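Left out: one protein chain. Kept in place: all the others.
Lettered A, B, C, D, E and F in written order, each chain numbered from 1.
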Amino acid sequence: MTDIVATIVSGILILVGAGFFLTGAIGFIRMPDLFTRLHAASLSDTTGMALILSGLAVHAGFTVAAVKLVFLILFLLFMGPATTHALAAAALAAGVKPLGAQRHAARKGPLKAAETARTIEAATAKRPQKPVSRKGKRR
Amino acid sequence: MRRDIVLRVAAKFIMAPLMLFALYVQFHGDYGPGGGFQAGVIAAAGVILYALINGLAAAQRLVSMALVERLIPAGVLIYAAVGLVSMALGGNFLDYNPLAHDPVHGQEWGVFLVEAGVFLTVFSSMIAIYYAFASRRAS
Amino acid sequence: MILFAALLAVLVAVALMTFRTVAGPTTFDRLLAANSIGNGAILIVALYGFLTDRPDFLDLTLTYALLNYVGVFAVLKFFRAGSEPDEQAEDAR
Amino acid sequence: MIRTVSLAIWLFAFWLLLSGHYTLWLVGAGIVISGGIAVIGRLTGFADEEGHPVERILGGLGYWPWLAIEMVKSSIDVARTILDPRRPIEPQLFEISVGPKTAVGAVTYANSITLTPGTVTVAVDREHDRFTIHALTKAGAEGVRSGEMDRRVVAFEKGGRT
Amino acid sequence: MSFLAAIDQHLPVIVVLAPLLGAVLVALVRVEIASWPIAVLAALISAAAAFRLVFVVEQLGVVSYRLGGFAPELGIEYRVDAVNVLILLVVTAVSLVTLLYARQSVAAEIDGGRVPWFYAMMLVAMAGLLGMAITGDAFNAFVFLEISSLSTYTLIALGRDRRALVAAYQYLIVGTIGATFYVIGVGLLYLATGTLNLALIVERLPDVVSPRALIAAEAFILVGIALKLALFPLHAWLPNAYGYAPSAATVLLASTATKVAVYLMARFLFGVFGIHVEIGPVSVTGVLILLSLAAMFVASLAAVFQRDVKRLLAFSSVAQIGYITLGLALANPAGLTGAFLHIVNHALMKGAAFMAIGAVLLRCGSSRLDDLAGIGRTMPATAVALTIAGLGLIGVPGTSGFVSKWYLVLGAFDDGKGWLAFMIVASSVIAVLYVGRLLEVVWFREPGKAALAASEAPLSMLLPTLLLAGLTIFFGIDAEMPARLAGAAATVLLGGHP
Amino acid sequence: MSLVAMLASEATRFTIVLVMVAGLYIVIARNNLIKKLVGLSLFQSSVYLLYLLPGKIFGGTAPIIDPRFDVYANPLPHVLILTAIVVGIGTLALGLALAIRIKEAYGTIEEDEVLAKDRGPAGAAARKAGPRG
Partner (left out) sequence: MTAIASGSSLLGLALVIPTVVAVLVMLLGRLPNLRDAASLVGALLLFVTIGALLPDVLAGARPVLPLVTIAPGLDLVLRVEPLGMLFALVASTLWIANSVYSIGYMRGNQEPRQTMFFAAFAVAIAATMGVALAGNLVTLFLFYELLSLSTYPLVTHKQTPEAMRAGRVYLLTLIGASMILLLPAIVWTAFVAGTTDFQLGGILGGKIGPLAMAVLLGLFVFGAAKAAVMPLHRWLPAAMVAPTPVSALLHAVAVVKAGVFTILKVTVYIFGLDTLQATGASQWLVYVAGFTIIAASLVAMTADDLKRRLAYSTIGQLSYIVMAAALASPLAAMGAAIHIAAHAVSKITLFFAAGSVYTAEHVTKVSQMDGIGRRMPWTMAAFTIGALSMIGLPPTAGFLGKWFMLAGAGSLHEWFAVAVIVVSTVLNAAYLLPIAARAFLKPAGGPVAEAPVAMVVALTATAAGTVLLFLFPEVPYRLASALVSR
């Protein structure tokens, strides 16, 4: 009985995870810029992987393999966002302009565009002590 | 990068489990693929990660350059010494059987020591390579 | 069967990601895709291990995951090192 | 001291779980190694309250399940955004102020945002307690702005008291 | 007595281990003064073991040593026979002499802090080369190949000209491609036979069903080795590499590195694949003869136009390798004997020549041909050594170069290829041109400022140089010993018993 | 199962050739010293795949030691791959180090520019500065 449940659960987890992983990969193609692709990667690297690996862990039952898989999942959940964050920050610092900022600005007119640009500048500044525009919050 | 609190905390958090995992691989080399080489790579990767995020100076406080430069030959020396001892005890080079009264224990000891040598050399070589590059780019 | 289907999905996904490593356009795009491909590789190894009833290679996947992330950080570091003149001062502190 | 012991115990548990072989040699080695790493961690500084925040466990028990559900929900949302061409993407970059004050809290918050698909913490300004966020959709951005996660992380930071 | 017997039993591993341990000690100690004695001692032990091995092999025919005591199927076997014992002898002896020579040259050319590093790399390179020669395991040979290669790249990069960096880089690219080709070929062999032990591969080859796989394996392996041994036209890396490396490193590399690759090629050609095999429409010997001839003529001609003596000698090396591979391609006793003799002789004379240039570099600060003007007057002994080496390169009677070429010509006639003999002689005439140009400058030009101020090199450098030059003469007059060893090697390669 | 193994094996063979050719192409076609090294690493990595083929990852026995320690199973392919990887890492590291020092000495890592700088009289003057600077 528990075997069957475990098999079903693991199968679902693996399949759903694989679906998310694949969807993320499709996002790699479909998303228009780096930052939007970042979200697609997120789908693959966290949700997809975590689900597949948990499915495998369920499949493995109470074995060392399951323990290792759990550690692998924890590691990925811990280091993944840190990596994504580092990548995004580095890209911004290197001058890669997020599509969102531009599009958003275009809709709100030139004034907003200037503000957005300042936001980016502030976010990418190496020493962000200087006062940052608070407009983003109020908006 | 290291000013970034996300990465700093992540790196600090991951260090201890990583080192433990490295040594786990080292000590369980007999039971599966692995051993000194992977363990060395993992441990070195941990130190390098630490250096990447917390700075070269911080990493070198952890593992100094002088230590690294001596660990490389020391690892090889362990390897060679095991071989020499087995020769002195009447076996062929790297024949572990004569290392203990019981060939099985001889094998255990031999494998362990040789893997330890491999670990040290791989670990320190990787770190040395990284230090060499990092210090050059910083200068 | 499920494992095999999942494996296939991952393989297709990796192929798509590979396209992004080639297409770019920025280095960060490539890096992001490469990182994801690495994760795909981990999945492939894990799935294959279970598919063939030999999950012994999970140690390898952990190692590989670690190297994957270290690699990303190293590349990022490589791109940013030149633009941080105050690193040294900070190290000295 | 207690933190060091705790780290050693955690590491040893980790060792035992991984090992699967319980010989005197391996278990003994596990004890020595766990203790050794903990002490070295203490001496070199990677096992402080940031590196081994054991006291947050309790809070985590309340927070992490919620986060997992959030992740699944936003995953579905992002997946639909990717797969359905009719759903518009509205990427945006914005700032929020941050409630959690400790390093571990701030990092947990930042990582939680990144972990939930659709939003990424791009920059952290600790001096002004502000994050720069990039969101894929308007809904995702609103989700962050709503501040629920902020509140829950603050609670996690305080040890589980809501 | 029993101690000696115990030593005898471990000779194969001692040969390789001594330089390796020496390198480790040098790296551990990291004291400039201690590096050289350790290195010399290690080389001495290795050379002694190789020398002893010559006798043991003459008695036993084949010495097999199983690392870790495993059967060859699983473990790595060191296998010494008449073929590679000669290589071991050459490599260890020349390395020893080179290290004896190196102390003052290195002190002058290498920054103080890097001296231990330099010696460690020299020893590692030596160990790698010896390992390549001694191992009976195809993959292990790859590992040793890379060990020697990586240390070689490092050694070259320690040269003081910035072009040394580029040379090292280019060699790294080419060398890695070569090694990878080799290891791919080995992998294909492994796929086909399930073993990496050369002897076992030979045993199982007849059972291999797919000739295509074998052909692919042979092609990969031969091209890979050809890159390492700088077989024309895959030689482009060599002149720069030898030209810009530190003098002592150049001596070691020029005298030994390519020779070991030649040995490996001979092993595969004769021991594994069979020399008379045809890869598709082309016969291996035919191609080898063609490329050897091209090397002999084109590289010699290129040497004539070099302005830097180290590069001149390096191009000469490419040409001389052509003679060696020509001897392999002849595939008869005389030709093979000639090839192996030339391995020995070329090591001696090129060693002497590069040592002499190293001395000039030390005293005059340049290895440009023009800057060698008149050193015959200020550094007569060095110039004499250079002259003897040069005459050896031409193949003048009275030098060992003549004897090896004699055998090659003999081999050509035995093969019914009189025209090849003519080509050997004709290409030697080009050698007259480049050696003549060199000697003319050394002896007959008015010394420049640097050459006038120069004095004879220190004795520690001069004596090894003269030793190699003297051996060039000695083996030119009494070639009995090297000819016997080379003959034995040829016999074994051709499938007989020495 | 055997179908999977066969498919995998064929795919691996195909990949080996692909990786090899691609790597070699990059080494030859690229002018940038670092990119060449990337190509070189790619080229080398085809070897790992090649040695996986007989390693029977797909449905073979584990390369492990018999727990009773009396017979060592053949861990060969994995040891070989591991060794090849070590070699590859070493080569790559050394190559990068050289590239960096070339950059320091020449101010560029484009091969044609590097080679051009050593030609002619200007090159002759600059060479002596050497890589030690």
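Everything below uses one rule, namely that a contact is a pair of C-beta atoms (placed from the backbone, for glycine too) under 8 Å apart; a residue touches a chain by one contact, two chains touch by 3 or more.
This is a predicted model, so every value here is computed, not measured.
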| item | value |
| --- | --- |
| From E:Ile147, E:Ala168 or E:Val432, residue that would touch the chain that is not displayed | E:Val432 |
| Of E:Val396, E:Ala451, E:Leu467 or E:Leu493, the one touching the omitted chain in the full complex | E:Val396 |
| Residue numbers in chain E that touch the chain omitted from display | 394-398, 402-403, 406-407, 409-410, 413, 418, 421-422, 425-426, 428-429, 432, 436, 440, 443-444, 446, 476-480, 483 |
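FYI, only the chains that are shown with their structure count from here on.
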| item | value |
| --- | --- |
| Most widely separated chain from chain C, with each centre as the mean of CA atoms | E |
| B-F compared against A-B, more contacting pairs | B-F |
| Most centrally placed chain - per-chain CA mean versus overall CA mean | F |
| Sequence positions of chain B contacting 2 or more other chains | 1, 3-4, 6-7, 10, 13, 17, 21, 28, 31-33, 137 |
| Junction residues of chain D - those touching two or more other chains | 14, 18-20, 110-111, 121 |
| List of chain B residues in touch with chain E within their complex | 69-70, 72-74, 76-77, 80, 83-84, 87, 90-97 |
| Chain D-facing residues of chain A, complex | 19-20, 23-24, 26-27, 30-33, 35-36, 38-40, 42-43, 46-47, 63-64, 67-68, 71, 77-78, 80-82, 84-85, 88-89, 92, 98-101, 103-104, 116, 119-120, 122-124, 128-129, 132-134, 136-137, 139 |
| Sites on chain B touched by chain D in the complex | 4-6, 8-13, 15-17, 19-21, 23-24, 27-28, 31, 50, 61-62 |
